[in-house]
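A single protein chain has been omitted from the complex, and every remaining protein chain is retained in its original position.
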Amino acid sequence: MTDSDAVPVLEVRDVSKHFPGVRALDAVSLSVAPGEVHALVGENGAGKSTLIKVITGVYQADSGEIRYQGAPVTFGRPLDAQRAGISTIYQEVNLIPLLSIARNLFLGREPRRFGLIDVRRMNRDATEVLAGYGVDVDVTRPLRSMSLGAQQMVALARAVAVDAKVLVMDEPTSSLEPREVQTLFRLVRQLSARGIAVVYVSHRLDELYQLCDRVTVLRDGRVVHSGALAGLDRLRLVSAMLGRDLAEVRRDGVTGFTGDHTARDGEPVLRVEGLRKRHLLHDVSFTVRPGEVTGLGGLLGSGRSETAKAVVGALPLDAGTVTVAGRRLRRPTPKRALRAGVALLPEDRKAEGIIPELSVRENIVLAAMPRLARAGVVSRARQDRIVETFMTRLRIRAASPEQRVGELSGGNQQKVLLARWLCLNPRLLLLDEPTRGIDVGAKAEVQKLVGELARDGLGVVLISSDLEELVEGADRVVVLRAGAVVGEVAGADVSEPAILATLAAPEEAADEHR
Amino acid sequence: AVLAGCTRSESEGTPAPAGSEGQQVVASSTPGGAGCTLQQYGAAKLDLADAVVGFSQSEKEANPFRIAETQSIRDEAAKIGVKKLLVTNAQSQLSKQISDIQDMLAQGAQFLIVAPLNSDGLEPALQAAAAKKVPVLTIDRKINAAPCKDYLAFLGSNFVEQGRRAADAMIKVTGGTGRVAILLGSSGNNVTTDRTNGFVEQVKAKAPGLQIVAQQTGEFARDKGQAVMEQLISSNPDITAVYAENDEMALGAVTALRSAGKSPGKDVKIVSIDGTRNAVQAIVDGTINAVIESNPRFGPLAFKTAQDFYAGTAIGENVIISDREYGSTNARESLAGAY
Amino acid sequence: MTTGTTAHVATADTPQLPTSRVAGTERLAALAQRHGALAVLLLGSAAAALLFESFATAGNLAGIAIQSSTLAIVALGMTFVIIGGGIDLSVGSVFALGGVLAAWASQWGALPAVLLPLAVCGAIGLLNGLVIARAGLAPFIVTLASLLGARGLLLAVTDEGARTYLVPRDSALLDVGRGTLFGVGWPVYVAALLCVAGAVLLQRSRYGQAVFALGGNEEAAALMGLPVARVKTLTYVLSALLAGFAGILNAARLGSGVTILGVGMELDAIAAVVIGGTLLIGGAGSVSGTLCGVLLLGVIQNVINQIGNLTSSIQSVVSGAFLLVVVVTQTYLSKVRRLR
Partner (left out) sequence: MSTAEPAVAARRAPDRAALTRRVRDVGVYAAVAALLLFNAVFTDNFLELANLRTQLVQVAPVVIVALGIALVIGSEGIDLSVGSVMALAAAVLPLYLGFGLWPAVAMALLAGTAAGVLNGTLVAVVGLQPIVATLALLVAGRGLALVIADGQLKQIRNPDLLALGTDELLGLPVVAWVAVVLAVLIGFTVHRTTYGRQLVAIGGNRAAAQLAGLPVRRVLVVTYVLSGIFAALAGVLATARLTASDPSAIGNLIELSAITAVVVGGTPLSGGRIRVLGTVAGALLMQLLRATLIKHDLPDSTAQMVQAVIILIAVYVAQQRRTR
């Protein structure tokens, strides 16, 4: 359908956008041709999401021009952009949790018969569509009953189903497993073959090289590089993103994990025995020793997040015991778990992590507040010291500690949450997708931090859908499938093939629990 | 009730009288034509002592008028030995009053006494009663419907007349000159409208020297009356008289005037309507000048009317009771009769 | 009444699919949430029928039905608003205003008596909707203001409440308001019809889905490309139209434009909606539930009258306590807690 490939379907010219205290976009230009897969990369807070929101009419640009199919356009709201043929997956999963999966998938374009929604057909179609993405669910259940990754697949299916000319994806793979990622790639390639332009944002550099034709690098709201991806080597890309010189980046490496830690002997810091929750968990047991990073591996919906939540008492259990440093946690609640020194960094930072209206400072000290107070009165001086430390250490990019957390970029929000738990000096840290949406630089730092903490004797449980991260970070990986432990790899055996092999082990191990 | 065991209140004044003091007296019974008889109404003969009687009260029993009214009905029903008395309360919601009446009919009420919340809008209830041939006697507020057809008769006071009499009393205590503020009842209420119209008309006709400077609603409540009076007194310090459409607002005005450093009853004359004990006591104390009574003790008259009706007597369409007037001369001796 | 039909609509989208790992618990919970109010209603009515012999008579039940019909219509509109994540406090005033205007206009015939109030009430709803959706003011405050505004307008129309307009004796309006069919008043059928239509609109139209989405997550709804402002405005228009229509129907029944109606009606409507299992934060709920809530309120009031001899103060205490028992039971039945 595109007669001249040279004409960009979407073109951004000199777009600027201010927020109070921040210049999020500064004369940014970008052009995407039909059939092209265009990578948009940059550090956390570089302005990627903002650019996408300006393009799709969520925000209005302060200045500059957006041209679509050769003509200047201004979209007043996302609906207008969607109608014009720009379909978008935004960074945070933006679906309606209480509505059924099918209704989410078809919202706004439900199949109708006699003017009324044809529910049967809608459900049938939804089941089919999702099966095509490897998601096999009862589509009449509310969306919130799915794991975040599965929700991301729904958002994807939704965006693709629209007959679009441009598909914009803001970190679509942040919660996806290798298997789903491959599904997604296949899809993107099909779309681009059909002449659809794709704008693709991700912090996972490997993906970019597998998928994208061209790349635009943003830093501090400005374009610092734009061109074909093929000729650009990885280190160069990272150095452009971080604004550090090549040598420095080369010295530091790109993953921050520093290899194995020596687990200390003695009492395990965490002993989980026989966790059961109807339909979700079937007899999950494992231990974590101090100074050790224990990974939880598994596919989408294998129950890793549930296990983590159960440990801190955020998920009521049918049976099972949680023992922290030799002491059994009785009727665990997050409060009690915290008192015992167990902290959980939740997976869904928007729903369960940040308090958007509060400042960066208050979000960081939230859990530690009682300890920082005298007779119930909070001490600003003590807070400021801690906040200052962590903001520099984690390189949190905010206008000031008093900025509302809701205004931070996704990756920076994640860092704020990490700081919230680190400042508690916990004995055991459960990290559910700790580097989700974090840029390479920060990711390395977080990983380094986790390593350091483990070396200091902290027990760490690491959940990550990034297998590479799991392999490099964990000393031992407990593999889950369908809510049950199916195996464990430890020490030198920890490798991607080993984990994948355990995952793919004969089905009965998992099935007997049904 | 839980707390009742160990309470200790301040010493109370004399308890309210329970006797027959302050009974209603019929002033006029206008026989609209020949009056209404059992045949004309088309109701079946009935022995009240063996009947289920329903009473639909309009507002919460949370002010002296309603308390006295309901109590009087209950007492009289007990006295003449009605088999069963059903009592409902519409809590100031017209739709609830309609359903109350329908509910009582469904429970087999054979004679209904209704204190209507509003002059209009009760028709569905009246129709339901008519369909079951149950006579409806309305008390204290007149309704706009056909007597002897939609309802049996009306017992009560004439609110316009009360307003006129209040104006007369006002003219008397002020000498016919001055600046009056009116504390209105709740907006949209028939009683408010009538008491205002009667007063305003009469003042216009009889005492052009009395100037009405403000009309603001105090919603028949003491605290609202007080609050409104406080506002009025500071912006119009030259107010010399207050007409309150019920006693509660008048008493609120008294408090407001006092705390503004005025002497209620002297600097600022106060006339109100109702005749509650507290207001009559205030006349004795000299803080209110006159009160027009609106007598709530409908029990004896209502049941007597019913008995007469079943005995075959023709009942006048409007049985207007004679309300007393309390002033400085008779307040002390009448105190016992106030409710 | 219409519970059968609407329940069918509500569950129509649960065909038998191969269930995955999580079996029917969540679905069971959803079912109980939808029908918790119905269960409480049935239990309550059964208890009342056992305790009071005049409860389960045709006349009494027809009475409850007709008494509930106006509230049902108002609560229907409120259901849309609340599912959409808003609230409408102005319905009581709009209801009263609709009745007064209908009675006033009925002197020119039945058609003006229907059209004039609908136009005015619709305009109020539109105003509510526009201010909320476009200017972004909090619905609670905007509709509180129009509660005052509509009441003020009503007083202005009626000469500060002194004037009550009567519906002419020969008006067709009265036939609708007072006529009966099989011993049940016309307003009951009208309300039932509206509720069925409302349920279909909610469950089976794109607009209805958009309302759910709006209440579930407004930001996401906008990003998913729904015309958020228009949908939102429409719910308030719908609510005001229904409240106004209930007012017309009521005026037709009463035969006059009573000025003192509708005070506190918004709370009854909200209570009915919430008892019916609709989440006040929006995003979930059903018309059938609301209907059960309305009927439950009617039954509570009827039971209090069946007891027959309570003073008004005790009546308030009892109805407050009943309300509490009902919501607590309903909450436990449906187990939809805010958290988790």
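Here are a few things to note about the model shown:
In order of appearance the chains are A, B and C, and numbering begins at 1 in each one.
Everything below uses one rule, namely that a residue touches a chain if its C-beta (ideal position, glycine included) is under 8 Å from a C-beta of that chain, and two chains touch if they have at least 3 such contacts.
None of these values were measured; they are calculated from a predicted model.
Among the displayed chains, contact with the absent chain in the complete complex occurs for A, B, C. Of the candidate positions B:Thr37, B:Gln127, B:Asn144 or B:Gln215, contact with the hidden chain is made by B:Gln215. The missing chain, though absent from the display, is touched by one residue of B:Val228, B:Ile288, B:Ile321 or B:Ala338; that residue is B:Val228. For the chain missing from the display, the contacting residue among B:Val26, B:Ile80, B:Val160 or B:Ala260 is B:Ala260, taking the whole complex into account. Touching residues on chain A toward the chain that is not drawn are 18-23, 312, 314, 334-335, 337-339, 344, 346, 351-359, 362, 366-367, 369-370, 373, 376-378, 388, 391-392, 395-402, 420. Taking the whole complex into account, chain B touches the unshown chain at residues 1, 3-4, 7-11, 13, 60-64, 67, 184, 187, 213-217, 221-224, 226-228, 230-232, 234-237, 248, 251-252, 255, 259-261, 278.
By the touch criterion stated above, the residues of chain C touching the omitted chain are 85-87, 131, 135-142, 144-149, 151-156, 160-161, 218, 267, 270-271, 274-275, 279-281, 311-321, 323-324, 327-328, 331, 337-339.
Criterion: only the chains that are shown with their structure count from here on.
Averaged Cα coordinates give chain A a centre that lies 42 Å from the centre of chain C.
Here the CA centre of chain A is 71 Å from the CA centre of chain B.
Not a single residue in chain C touches at least two other chains.
Among the residues of chain B, none is in touch with two or more other chains.
Contact residues of chain A toward chain C in the complex are 58, 77-79, 81-83, 88, 90, 94-100, 102-103, 107-108, 110, 112, 115-117, 119-120, 122-124, 127, 136-142, 145, 158, 278-280, 301, 482-483, 514. If you check the complex, the residues on chain C that touch chain B are 54, 57, 59-60, 63, 67, 70, 154-155, 158, 160-162, 164, 166, 178, 250, 253-261, 263-264, 298, 301-302, 305-306, 308-313, 315-316. Looking at the complex, you find that chain B touches chain C at residues 57, 59-62, 70, 84-89, 91-96, 98-100, 102-108, 117-124, 127, 144, 186-189, 192-193, 196-197.
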